[in-house]
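One protein chain is absent from this view; the other protein chains keep their places.
Letters are used for the chains, namely A and B, taken in the order the chains are written, and counting of residues starts over at 1 for each.
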Amino acid sequence: MSSVRARTPLALLGAVLIVLLGPPLLTSGSGTDTGTSIPGLQFMVPNTPGGGYDITARTAAKSIEDAGLNHNVEVFNLPGAGGTVGLSRMVNEHGNGKLAMSMGLGVVGAVHTNHAPSGLGDTTPIARLTEEPDIVVVAKDSKYKTFEQLLADWKKNPRKMPVGGGSSAGGPDHLAPMLMAKAAGITPKSVNYVPFDGGGELLASVLGGKVAFGVSGVGEYLDQIKSGELRLLAVTGPKRVEGLDAPTLKEAGVDTEFTNWRGIVAPPGLTDVEREKLTRLFTELHGSQQWKDALKRNGWSDAFLTGDKFGTFLAAQDRRVDTVLKELGL
Amino acid sequence: MSTTGTDPTAPPRDSGLRALLRGRSELGVCLILLVLGVLVLTDAITMDTDITQRGPIGPTTVPIVVGVLLLVVAVLLAVDVLRGGRGEAEGGEDIDLTEPGDWRTVALLAGVFLANAVLIGPLGFPISGALLFWGSAYALGSRNLTRDPLIAAVLSLVTYVVFNNLLGVPLPGGPLMGVL
């Protein structure tokens, strides 16, 4: 009996020691940081594996590791509500200099449509990395050969022309046709926008002629355009895209431009040193050959912008999105 | 309409009052369905629908249908219960329906589970997870005070290492992270 009584406190003590001391001792990289590298750096992805922010974050993490800029970068997903769940977490991680989140225009829109309590103004902007214009595509057997033909019909009866996009209300593929409609003199409210669950489902609907035309990022359908399955009618950016035979919206007679972008933000309340370190990491990433190769592979355009300039840009995007969505009553 | 098998959880010889209470307890399900229906309908009706809507079906249509059906089913179920219909409690290998329900254990388990949700942030996963396992095993009748805490601690730590270190799914490590 007495031996049991003596063993129990020992067992309890052992259990307490295991759960208390185990994690810190077994987890490397929790020590003090030295030099330029940031031990235990984590990238948070505010959407599901395979999504746009996920690919950006995982590509950046791999390039950072390959270029030897940081020993190890851990990527994890915290999806939800168009990225605003991740954003809220980011804002709660006040002062955490070892965390960064990939984000983009979609998160700006989601903050508005979801009435999220915290906005991007509450984070520390680090860098804008890439941008890509949207494209207007139809199936190869569609009757529209040029953007002008499409526009003429669209103006006549916007309600009967379903527009497919890969993002929910407030996302890039939703904003692009709305801006186009506005510039072409169509009431944005009469645009018949049909949201699809990402680029894959949208592609099927465009190929099958279920929607009049589709709007999506240029990188997603390069192959289908090259093989002739899809016909590209216009690109929404300020310039034509190299290797693609399609006019910009301005050339096609609609005075607007729209570019989707992706970047990195960090939690609020960082010290100057911590902010500098993260900014330097991404500046070095931007300069690396690995990143240049990755950009080319994914069809992304370089749009590097750091610090306060990126902050100003974020604020301007926020206002633009706000105006468009207010008009739609969102 | 429904299974009217005798409720095996009932003690064999019941006084009239208890039998009546037993009969009434299933009306609680109707009440819950009723409350749920009202909740769904309120949410749908108060929804701000100033949005371009095509056709007869908008964001509130399906909630209204579901809400109304909840109310209807609540009433039909109440009628069924008052007519003497009884839901048959589910049996199973580990389930002894001849014993009266041990609701203290259930409350204890739910409490332990809730404590885990509350403590996982401040104390970290290894501690809250070990408490969850040990607490549940204790509530279910395991009283080995030497073996149980050790099993719980090791299981929790191994899970932590597999998820956090090997797979890169971050779990909170506890108060000593970054101190040691």
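We adopt the following convention: a contact is a pair of C-beta atoms (placed from the backbone, for glycine too) under 8 Å apart; a residue touches a chain by one contact, two chains touch by 3 or more.
The rule is simple: contacts and distances are computed from a predicted model.
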{"item": "Protein name (UniProt record) of the chain left out of view, among \"histidine kinase\", \"Tripartite tricarboxylate transporter permease\", \"ATP synthase gamma chain\" or \"Peptide/nickel transport system substrate-binding protein\"", "value": "\"Tripartite tricarboxylate transporter permease\""}
{"item": "Of A:Val19, A:Ile38 or A:Ala81, the one touching the omitted chain in the full complex", "value": "A:Ala81"}
{"item": "In chain A, positions touching the absent partner", "value": "48-51, 54-55, 58-59, 62, 76-81, 84-85, 88-89, 113-114, 116-117, 159-160, 162, 168-170, 192, 194-195, 197-201, 203-205, 207-208, 210-211, 221-224, 226-227, 229, 297-298, 330"}
{"item": "For chain B, the residues touching the chain missing from this view", "value": "1-3, 9, 26, 29, 32-33, 36, 39-40, 43-44, 47-49, 51, 53-59, 62-63, 66, 69-70, 73-74, 76-77, 80, 85-90, 92-97, 99, 101-103, 105-106, 109-110, 112-114, 116-118, 120-121, 125, 129, 132-134, 136-142, 151, 155-156, 159, 162-163, 167-171"}
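In this section, only the chains that are shown with their structure count from here on.
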{"item": "Between chain A and chain B, centroid-to-centroid distance (C-alpha), Å", "value": "37"}
{"item": "Sites on chain A touched by chain B in the complex", "value": "4, 7-8, 10-12, 14-16, 18-27, 30, 42, 74-76, 159, 189-192, 328-330"}
{"item": "Residues of chain B defined as touching chain A within the complex", "value": "50-52, 54, 124, 126-127, 130, 145-147, 149-150, 152-154, 156-157, 160-161, 164-165, 168-170, 173-180"}
